[in-house]
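The other protein chains are all here in position, but one chain of the complex has been omitted.
Think of it as A, B and C in the order they're written, each chain with its own count starting at 1.
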Amino acid sequence: MKPDPRLALNLAGIAMTAPLIAASGCYGYGFDYAAWIDPADWGAVVVKGTTLHPRVGNPPPRIVETPSGMLNAIGLQNPGVYYFLEHIEPRLGELGCPVIVNIAGESPDEYRQVAGLLDSTAGVAGLEINISCPNVRCGGISFGCDPLVVEDLVSRVREAYHGTLMVKLSLEAGSITAVAEAAQRAGADVLSLINTIKGMVIDVERRRPVLGNTTGGLSGPALRPVAVRAVWEVASAVSIPVVGMGGITCAADALQFILAGATAVAVGTANFVNPLAAREIRTGLQRYLDLNGVAHYSELIGAAL
Amino acid sequence: MKPDPRLALNLAGIAMTAPLIAASGCYGYGFDYAAWIDPADWGAVVVKGTTLHPRVGNPPPRIVETPSGMLNAIGLQNPGVYYFLEHIEPRLGELGCPVIVNIAGESPDEYRQVAGLLDSTAGVAGLEINISCPNVRCGGISFGCDPLVVEDLVSRVREAYHGTLMVKLSLEAGSITAVAEAAQRAGADVLSLINTIKGMVIDVERRRPVLGNTTGGLSGPALRPVAVRAVWEVASAVSIPVVGMGGITCAADALQFILAGATAVAVGTANFVNPLAAREIRTGLQRYLDLNGVAHYSELIGAAL
Amino acid sequence: MQTKPALIHYCELIENTRVTAQWHCLRLRAPKLAVASPGQFVHLRVGSHTDPLLRRPISIHHADESSGEIRLLVRPAGAGTEFLVRSKPGTVFDVMGPLGNGFPHLNENRRTLLVGGGIGMAPLYFLAGQRRQADLPFELLIGAASAAELPPHDYFCRCGFLPLVATEDGSRGVKGTAIDLLEQRLRTGGEAVRLYACGPPAMLSRVVDLGRSYGLPTHISLEAHLACAVGACLGCSFPFKKNGQIEYRRVCRDGPVFAGEEVYFET
Partner (left out) sequence: MQTKPALIHYCELIENTRVTAQWHCLRLRAPKLAVASPGQFVHLRVGSHTDPLLRRPISIHHADESSGEIRLLVRPAGAGTEFLVRSKPGTVFDVMGPLGNGFPHLNENRRTLLVGGGIGMAPLYFLAGQRRQADLPFELLIGAASAAELPPHDYFCRCGFLPLVATEDGSRGVKGTAIDLLEQRLRTGGEAVRLYACGPPAMLSRVVDLGRSYGLPTHISLEAHLACAVGACLGCSFPFKKNGQIEYRRVCRDGPVFAGEEVYFET
């Protein structure tokens, strides 16, 4: 798509043609859709959660549909950071847009190690620290609920990594704003939210949880009002930019997050339903700017506060 | 409906013909549907949140639909406990099923006062303490997030009230199980969960939140997987019975909660969509017991754990 | 247990006709609902999944006990109303009703003015028909943006009356709004005794003002987002002023028709 200057931004050092990001875990390493769809329809792509060691992931079933949403329990299946650096990172330039790597670890030190290994790699524009995955102990929410733990973890990663650092927040913290402030204090450049919320579906015929992992993370439109509220609260509490996500399917949904204070938005589940989402949201935002005579989308950031 | 002994239960002192409860705030005082539908289709009815003083409630709009759910911000509109005792309580016998009163207050002492006024009133079978309403400071979630605060509040109400005491939990606590355990320690007879989760919808044309109150509580099927998970966690952590709710629309949904550990279930939003829900869920449960040769529904409680 | 009247009715769509550029008139077989009176409404499921979730309220546009049919006039505004206008004859709707208080039907043999703004004409058309049958004097005033947004003449003729029309672009009737038309009829149309109105809040507020100036009682039908539609959830509250205090009343149950003087229109 022809870049529209009214949508361009620099997200704490990452130059993007639009405030639209493919959400982690929902777009692979960016190559899976590329046979059909230009990854550069996005302003940036966040790749699958990456850990120090390879992980096989959770037993199936890993997904189940719920009303206007889905649960997933992938379990951070990934080939590990060394494989990533050897086989994937060198190809990321092909995508034609900045790539952010989502990282997770079993301990603060593992996070630091992964971040250190990814520091100043050409293909990687920034990191997103996942401290909010409801499906694994690794990368898990256990790290994301307590402001003190978050501050310590983010500080360590910050020492090891010199690019743009994004911290991904969970709603399951007692106070998401306290965690947000802790991440900001520790040197995060950007906050992203929300990750999925832990849920469960029971198969009443088998009288067992549907998912192999028992529980999984809720994503999709079902979540959207809760995510908009969380972005609104966090954007009001911090001064660094916020990337909003949770159930975005179209330009109007994206605008809700921007008006609530998000500098950019990420789209996950909607890709599964509509692989043309990036392109359609981009066009929809342009139309909104046209109709409302807005010179640059950033005028809308937080305008509903 | 003809009571089916396979569905009968005694919920910590309240005899019910079925483990089906009309959720607070969704069934008025039980009379609104009564011109058409027998309130005794329910095992019990929980009436609207009641406070010491009358409350006018929040400015409109108070509700907005979301994907597979809705936000509400009623703001605990109610005529106050004195009016309730004079004009409503004497008529509750007409409903033909036990009535539980949902109470809220602006301070622990107000809760205690309301509970004391409702103690040993003939029409009231039990109380549900709302410490999880996301829409008001009164009765609000501020009381429901901290185990110590919960323990104190529930202890005071417990002193003033001698009937069945139910405590309604929010998912927004840092740890819902810690709050559940605190309520149990303080003398709660039953726990009910979950209340709505705070959300927000922005009108992108007006660039303003849709609700008069800015935020509202998410209810309905969108919430269901998260609610089932919460019931499963809480039922595993406490020994007192749990009433599960959140997005139940049919017998299969109700069974998910029962299999996750709920002794009874409550139905809110689904009434708005299908006012015959109580009757249909009852029939659906009977059919499940028939097909699976289950002698009493209680065999299913927690069977998926 | 005494038997209670049914709240839910399964009603077959007999005919679905487009009557303006956008609006559709839906004719339903609904014997139990055909007893409804003008100003009452039905509350329909708009799909069988959980999105859209809530029912949608639609005024009863016409009810005929003898044929056991009702008609609805629907303006597509979003997913729910689009589901309705796209439905094919033979579809069976899940309909709650009849709900709400309805317009007070007064047998006064004096001229009343019925003011409908846009789709707000739907229930007033029913009221007009009722007054026509009872041979009571009335004028139906309708406002719309342009002629394309109004049903054709013969839509009204078959009920034995014709509305007075105002369009903002002057493409049909008087050029102006329903309020302009009302002012004109109040100034020039002879003595009126009572105003009935349904339409957007800004219009209703003006109708109430005019009623006050002319010393005429007003009966206005309000809209709100509804959930339960029977008074149980308090989701549809609208502000009223009583002894200088704000109080909320339920559009679905206490209304949708209220004495205009009591409604508190925020400005």
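Everything below uses one rule, namely that contacts are C-beta pairs under 8 Å (C-beta built on N, C-alpha and C of every residue); 3 or more make two chains touch, one makes a residue touch a chain.
All values reported here derive from a predicted model rather than from experimental measurement.
Across the entire complex, contacts from the unshown chain go to A, B, C. Within the complete assembly, A:67 is the residue of A:19, A:67, A:147 or A:225 that touches the hidden chain.
The omitted chain makes contact with just one of the residues A:144, A:163 or A:220: A:220.
Listed residues A:12, A:37 or A:252: the one in touch with the omitted chain is A:37. Residues touching the missing chain, restricted to chain A, are 25-28, 32-33, 35-38, 48, 56-57, 59-65, 67-70, 72, 74, 77, 220-222, 249, 269, 271-273, 275-276 (touch as defined at the top). The chain not shown here touches chain C at positions 47, 49-52, 79. Panel shows chain B; residues 67-68, 221 of it touch the chain omitted from the view.
Heads up, the rule we're going with is that only the chains that are shown with their structure count from here on.
Distance from each chain's C-alpha mean to the overall C-alpha mean is smallest for B. Averaged C-alpha coordinates put the centre of chain A at 34 Å from the centre of chain B.
Centre-to-centre separation of chain A and chain C, using mean CA positions: 47 Å. In chain A, the residues touching two or more other chains are 67-68, 221.
Shared interface positions of chain C, i.e. residues touching 2 or more other chains, are given as 50-51.
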